[in-house]
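Note that this is a trimmed complex: some chains were dropped, and none of the rest were shifted.
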């Protein structure tokens, strides 16, 4: 097996690796893992799996699919699930857990998570679901986090125009207006994503929700304790509308928002003259920047600031994938154990597009400053909240919320849209 | 083992098992169970012949039963249960009917059901007829067939590229917008985008009116089912003519947003047609291949007789060839109609039912795999299946007729 | 028919023109995809594919100056070329706000004594009073006419990239292993059934035809879960048998429907003659009906093959998602990355995957021949 | 080795009865010809015997075994179809070999049978062609060849020669007759429109009409002693001339006074009671001769058709509107437009009352 980083070299926590190596010996056992990662992400993940295999002797077969949500539903319901499933949708996980297709991870893992992840309790609660009998338990292990509260920009465009990185929402809005006044267009927003069109707007709304209301409201919103058309939610939607529904603020006018593909929309940053100066998107977006764009030089990001006057701290919105055991296997348990070693995080951190709240990792192993800064945002967060649309039931989070947002930018009022979404909430 | 060798063995085994079933089953039937020998030879043969159809049919019935019929019943059952598995009667249907999205899907589906099979069959027939008569026909055929070889998702991607819209200040990479941007509201634009459609629509309305007149003319003396059928068709034709005229008027008074790139997939109502174009583009190849085989089966002497009777190529086509392949046209039409009911990939990939483009299949998919609402998903599936009933009746009628 | 004299030339022209129009209409989308598959992702998203062949005068993406620094007297100089390919610059700038500030050959003062000269052909010369080693070098914005440029990289990625886990060759084999039996088995099964439905007498025939037509409409998605459950229960599990059976089941109604409709149109006398000749139903089927149904068999074979070839869903569900079972479509989809949307990969892989179906079509096309029945009956 | 018996056989398509109450007894070695007007059900009856059409009522026995429900292949028959029914995808050779291959005959035997049939039917040059490259007649010959090679118990021919030219027709007809002679045990049923074929080939002719059998008998029987007007006019070409009249003298020689004014003598005996009976006399065109004495028919010759050896005279229609045709030996084009008087040997004058022959009552 070719391991990317030779064992023992570099700043990695090799002790945790050798400890795991010694403790676990499952030579010849097999493990099937099903996950969302394809393409480059798959290569990255498989490079991590190589270490797991080297240490435990387990033969891992990883697979993924374009329609992995559908796939996992079919596989579990038909009774041929993989051993381990990795999914980015807590809503879907909740459904699977409720149907009894997922095994509880146990108290040990739960307490480990609480202790070792920064803001541990929020991660525990993220992995905790109501089992088939209604009793909650830890079913999913968060691994690989994305930060969503990021605004991307081109530093040199800012320099050329003489703009500063804003530190508060008020500043951000002022900057927006300033750019318009200078004859530019501030934002590039694209909601297009084929069948999932609309989801980037949900990130906006969630991010803004954390900035107009306290996190408890956010939680109540997610769990439908308050209706979707609660004034707080409507306010957040209207905040988004402030950016997206103003023709002058958005490249191509608000009409193009819903149709521009989210993958294309950051390109506006890099045209000359720039179509736009700002782009709100999660940490994965650089892979859609033009070829050869150097992060930190050609493009950079800043934390989507909070309102100075509202005093809600520095909330961070994020997302991530969760690992579940869908079959009882020794190897599967061992894999969860492996994920608890710092090395399982560091090895990926050292490559790219991986953030972790695990406190015991060596933050220097991040591949570049951008990643490190994102990691820092994660660590600096006073509040961390998981993407609400991923937490809500699929009918909303992967359905009416998306379409509602498209309708909203298409002209419907926030109240209307919110009421409609609320109506679609499954009873 | 070498993977290629492995594949070959696996292929041979798979096909071999299938072939040997038929061969052996026949052998057993004729030689062992009802041997055509001895005292009861005659009776045995008759018996064997009574069993044989079922022998031939068995694998097909088995597969169809297990792989399609059984799921249908399972689905029917599911549609009467909520997601927790409790029997709720028709409540899923009630809920579904009260959802505006469902109404929208049904409406759009109707549109799809009218436009796509008609357009694909018409284009397919045109292509089949014309390509058979020219030397480079087989090349043309291959090109028209090519979209068939592209998956639905791939096709959606291609067409997204065509419908793509950029800001007016940027070069358009969507072909349709690039063309659209050539129009500036001048005389050429008016001719192309207003006069031409008006002419086409008015012609269509006139043709439909004429059709109505033809239908009504032969009314007296016709049998009752005929009268009803004719009346229904006449009403439909009249309605369509009205629609065409309204659209023609719309085309006269419309002021087109020249100079602004259009989001084709977001123009309400019209976007349905842009989605349909994709399926028509794909399915025309299917229609063409099947119909061209049928056209070639039309006895040449009947065509020659028509030539001598003085029929022009159009009359030969419409009065001699088309009626003779009407069975095949029905088959093609049916197949495409059914495909229209089932295909959701295109809508899913291009709009996911947003901007009022939802269709039943995608609605069902949504309920099944997004909302995990198997009850409603199944109910939607049942509606889809209910929509084919007319086609079913039509085909049974046809089958009966030709067996007589 | 071919012999008939005196068809009007005008009509022939109309025919040619109509077909040409149809062909153009039909080929444009594919052509766009084809051209795009030879362009880079940036090119695809920055200009229309129909412009790919001509020299384009356009605003180029910003290019950052790079190069080895050479000391010339007290100035530090970097020289080089902006473009790898031929290009003619019409205007350029160093600020995104004024991307066309300078004419080619002009010298721009960037500040701190740094100057940049850019010639028409993209050759630049940067002079700085101090070493630029720790300085961020400036970006150059150009309006330039670039020659058409095509790349095979997309195909290289699709065919040889390690990203897909397994080699494309294995995926090809897997797909063939799936497609060939999944095409042949339903045809065989359906042909027998269609023959029975068309030419054998038994009660309930019309009913069965109706049922089969009705089952055409069953949405695939409905059947996936119950069937996989079934496969798991009877021990087939996931594998080739499972997927063949599934494809057979799903493809059968259409096959039976198409074939039956073709077979009923065969001349009755021929079949009766074979009956009198002493052929058993099996022999009639194999020796008479099957050969005469070749056009229908061929067209259905084409469709079924295309369908199984392009299928992803059924393969994923019934075959499994492991690398060694990956079919071509699965392989290509995986290339596209978790978030999809790489036009260039998509277009290249679309062309890789339609190659075989087109080949099948071309080779089968000659079986869709004219007048198979000619000369059989009066 | 193969005798057929049809008792009360009938055929209905839905409600339309095409055939009814067909009773027929065919002995081994006979060659039965079905004739009858177009559409009378000849093909249908043949197909019922072959087993290609179900029998709606009655019984079909072959060699004493009930065959109503036995499949065609087991009835030991070969059939030549009116519409060739060649296998379009097989060469002529393969078409002929098909049945033998099915029966697993040795290749040498197959080759010999084909060579023989090809020689008889002059098909040698075409053995490797596909049917579509043959002319109509060539196709028909292949269809015949296909049955010849099989050597079945019962041959069924549905107008097998209808597309052959006269010479080939005669040759093939004789071949069939000789075939028949070589296989005295094989039974043949033959449908034709051609009177010459019917007369020369048949051991017995079955005249079908109106869904039933009009008469069964040896060819000359039918020609000389038709049972009814239908058979009388149907057999023989041109058809027998019929003319209405009244019996004015009975006995062994009957005298009839015709409505057209003519007088006819017939050898058909009549009883005294027949005096004054309204009858139709029937005289075949070929039996008419120039009359010296009292004429049966007299009138102007409207049309003459010279056939070479004989000439047909079409007399102008008389008051009754009946067309009288006479066939005189030699060439008589000169008679056109002239008046002629025609009479006939009393032995050749038939009498019909109510459609039935007085000979057969």
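For reference, chains read A, B, C and D in written order, and residue numbers begin at 1 within each chain.
Rule of thumb we're sticking to: contacts are C-beta pairs under 8 Å (C-beta built on N, C-alpha and C of every residue); 3 or more make two chains touch, one makes a residue touch a chain.
Treat the numbers as computed from the prediction; the structure is a model and nothing was measured.
*Asks:* The viewer shows one copy per protein chain type. What formula describes the complete set of copies?
*Replies:* A x1, B x1, C x1, D x2
Keep in mind that, in the parts below, only the chains that are shown with their structure count from here on.
*Asks:* If you tally contacts for every chain pair, which pair is highest?
*Replies:* Ranked by C-beta contact count, first place goes to B-C.
*Asks:* By CA centroids, point me to the most central chain in this structure.
*Replies:* B
*Asks:* Taking the mean of the CA coordinates per chain, how far is subunit B from subunit D in Å?
*Replies:* 55
*Asks:* Could you give the separation in Å between the centres of subunit A and subunit D, each centre being the mean of its C-alpha atoms?
*Replies:* 93
*Asks:* Based only on mean CA positions, could you tell me how far subunit A sits from subunit B in angstrom?
*Replies:* The computed centroid separation for subunit A versus subunit B comes out at 41 Å.
*Asks:* Pull out every residue in subunit A that's touching 2 or more other chains.
*Replies:* In subunit A, 67, 70, 73, 194, 271 touch at least two other chains.
*Asks:* Out of subunit C, which residues touch more than one other chain, so two or more?
*Replies:* Subunit C, residues with two or more chain partners: 45, 226-227, 280, 312, 371-373.
*Asks:* Kindly provide every pair of chains that touch.
*Replies:* Every pair of chains meeting the touch criterion: A-B, A-C, B-C, B-D, C-D.
*Asks:* If we count contacts the way the header does, which residues on subunit D are in touch with subunit B in the complex?
*Replies:* Against subunit B, subunit D makes touches at 65, 69-71, 74.
*Asks:* Which subunit C residues qualify as touching subunit A in the complex?
*Replies:* These residues of subunit C touch subunit A: 40-42, 45, 59, 61-62, 64, 93, 95-99, 136, 139, 141, 162-163, 165, 224-229, 231-233, 237-238, 312-313, 316-317, 320-323, 326, 330, 333-341.
*Asks:* Show which residues of subunit B lie in contact with subunit D when the two form their complex.
*Replies:* Those residues of subunit B that touch subunit D are 36, 41-42, 45-46, 49.
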